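Apart from one protein chain that is not included, each protein chain of the complex appears where it belongs.
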Amino acid sequence: MARSLVERTLASVTHTLEQTLFAEDIARQPGVLQSLDPRVKLVSVLALLLAVSFARNLWVIAGLYLLVLSLAWVSRVPLGFFVRHVWVALPFFTGLVALPVLFNVVTPGAPVLTLWSNPLIAITAQGLRAAAFLILRVGTSVSLAILLVLVTPWNTLLRALSVLRVPSVFLLILGMTYRYIYLLLKTASDMFEARQSRVVGRLQPAAQRHLVTNTMGVLMSKSYGLSQDVYLAMLSRGYRGRPRTLDRFTMQPRDWLWGAAALSVAVVALWLGRG
Amino acid sequence: MLLSLLPLPTTMSVGANMHIPDGYFGPLFSIALWIIALPWLGLATRQLSRQLNQRMVPLVALFAAFSFVIMMFNVPLIGGTTGHAIGASIAAIVIGPAGAAVAVAIALLIQALFFGDGGILAYGANILLMALIMPYTAAFIYRALGGNTLISDRRRLVASFAAGWASLSLIAGLAGIMFGLQPILFHAADGTPLYAPFPLQVAVPAMLIPHMLVASVIEGLVTAGILAYLQRGNPELLEVSLKPGVASRLESARLRPLWIGLAALVVLSPVGLLAAGTAWGEWAAEEIADVVGYTPQGLAATQTWSAPLPDYAVHGLNANLGYIVSAGLGIGLTLVVIWVIASLLARRSAAQKS
Partner (left out) sequence: MQVEPVFEVEDAHFSYDRRQTALAGVSLQVGRGDKIAILGSNGSGKSTLLKLLDGLYFPQRGVVRAFGQPLSEDRFNDETFAFDFRRRVALVFQDADVQLFSPTVWDEIAFAPLQLDLSEAEVKARVAEAVQTLRIEHLVDRAPHRLSGGEKRRVALASVLALRPEVWLLDEPTTGLDPRSQSWLVDFILEQAEQGGTFITSTHDLDIVSEIADRVYVFDETHRLAAEGPTEQILADRELLLRCNLIHAHRHHHGDVMHAHPHWHRPHAEHVHEA
């Protein structure tokens, strides 16, 4: 029997929380990438993402994916989890989207495997390559992004954004948003649980929708009320509209080395993958 | 028929609703969207910080957290169908489009960067669609249709549903255009698409139809549902974005029919786009030949109808592309014209009053 909507929402909320807790645990392991300056990691990942994005050669993307896997391995990221997380859970739709691409109906080209001759339905060489490009590119890009989060505690990563000249008012907002996401999630899940304990049997879709939108309405009211109170709390501690943040990073020689290596790999990949 | 078989990004409720991942767009295309989106976001931020001053930080942070949480909710439709709302439209209605823009952009950044949901290079595209075009369109429709009615008026519920439905359908159509442009812009010598592989005549209806039937309906229902809750439970919150200037610009009983007409135009534009989409589909084979250098056998076999407009192409620009771009420009221009007329009328009515 399908689970009720409320259960599913609760499950997805819990899943998100668990996922971030798990990520924080990995980020505190003594791995290779964990020990690097977060700014180096951020810039390296961006450079590699660009290389993946520009590549017109499948082997180059595959090579970059292997590089990502080996980096994950030396950083004590459980590979089974890492691969599964990226390929099964995340871009779930990418795999399905790629399916019709194989056929001449969507991607015209030289038929490789003919399923029906009149009208022609066949898998084309171009279709196969197009699907491979899409899946590999999306998978490798997502892997890079996930690896960055797994090896960097998120608040460190947040501060590293200053290297990209993100204004400090945005850094302040981002940090505050992240902090209050958990409070709102907790509120939502408490409301659902309270509701669930009072309901026997399953609700009709209309009633479920009513419950969900009411919960959202409560959350929105709470968000607004909290924003007013938090403003007072900031004011009380001397906030005058000029946010100031402080990072506690210092670049070591090995950070420079790693950064240079990552940038060289990206440049070589760009060169090889130019098609 | 093909459409119904297509499993589409947006019909699945696996967390990512409209979040375009990296790998679907060519890098230059992504960068171009960054270049459009960032200044717009910058303007929204400036406008907001001028309005709210120091209060901006906590307000945006809490509403960003709210948008983030909202996107995680499963919303039921009928027959077991569920989906996720983006929440940009209700945020735009409550705190205004500038506030919603910055808040949704922050929520999307956290999803992309900390949860790997939605691409990093594609972040420009994602904020352009979900954080900018969507809230501004939604606020526009809500204000136009809601008019000067009381906060508790039922008409506002209709207006908010229309705002949610049309704003998401519009960006779904635009995303379809963006996807559909990829195989035209970026392909290998043998015609292999390098990024999103679907041609325009597939991508546009494939994005539009499921959205118009499911996701946008959910967005509309959520928008109206939250509004209904706030009308009963927290009407003060609905007065937050109603600064005197905004209200007076949109009232004026004489202008109302005009406003409703214009809003209907915006609401219907995705439908128009869709109709156009099917039309393109019918003369696509010839154009594909132009692009990839040969006539696909499958399409040649099913081709029963030829282009009504011979040789639409201009200077090597593919006809298909030209048609889409002009359709997109048309919608954009319509919005701009509406906005210009509206501000002119508003200025005149303000002048008459004083």
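Should a chain be cited, it is by its letter among A and B, assigned in written order, with residues numbered from 1 in that chain.
By definition in this document, a contact is a pair of C-beta atoms (placed from the backbone, for glycine too) under 8 Å apart; a residue touches a chain by one contact, two chains touch by 3 or more.
Everything quoted here is computed from the prediction, not taken from an experiment.
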Sole contact to the chain not displayed, among A:23, A:77, A:128 or A:234: A:234
Hidden partner chain, touching residue among A:114, A:245 or A:264: A:245
Option from A:26, A:72, A:86 or A:226 whose C-beta touches the chain left out: A:226
Residues in chain A touching the chain absent from view: 153-155, 158, 175-176, 178-180, 182-183, 186, 226, 229-230, 232-240, 244-246
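Everything below uses one rule, namely that only the chains that are shown with their structure count from here on.
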Residues on chain A engaged by chain B in the complex (per definition of touch): 2, 5, 8-9, 12-13, 16, 19-20, 45-46, 49-50, 52-54, 56, 90-94, 96-101, 103-109, 111, 118-122, 125-127, 129-131, 133-134, 137-142, 145-146, 149, 154, 157, 169-170, 172-174, 176-178, 180-181, 183-185, 188, 205, 208-210, 212-221, 223-224, 226-228, 230-231, 234-235, 239-241, 243, 275
Chain A contact footprint on chain B (complex, rising order): 2, 5-9, 12, 14-16, 21-24, 26-27, 30, 49, 53-66, 68-70, 72-78, 80, 82, 87, 90, 94, 102, 106-107, 109-110, 112-117, 119-121, 188, 190-199, 202, 221-222, 225-226, 228-230, 233-234, 237, 240, 288, 292, 294-299, 301-302
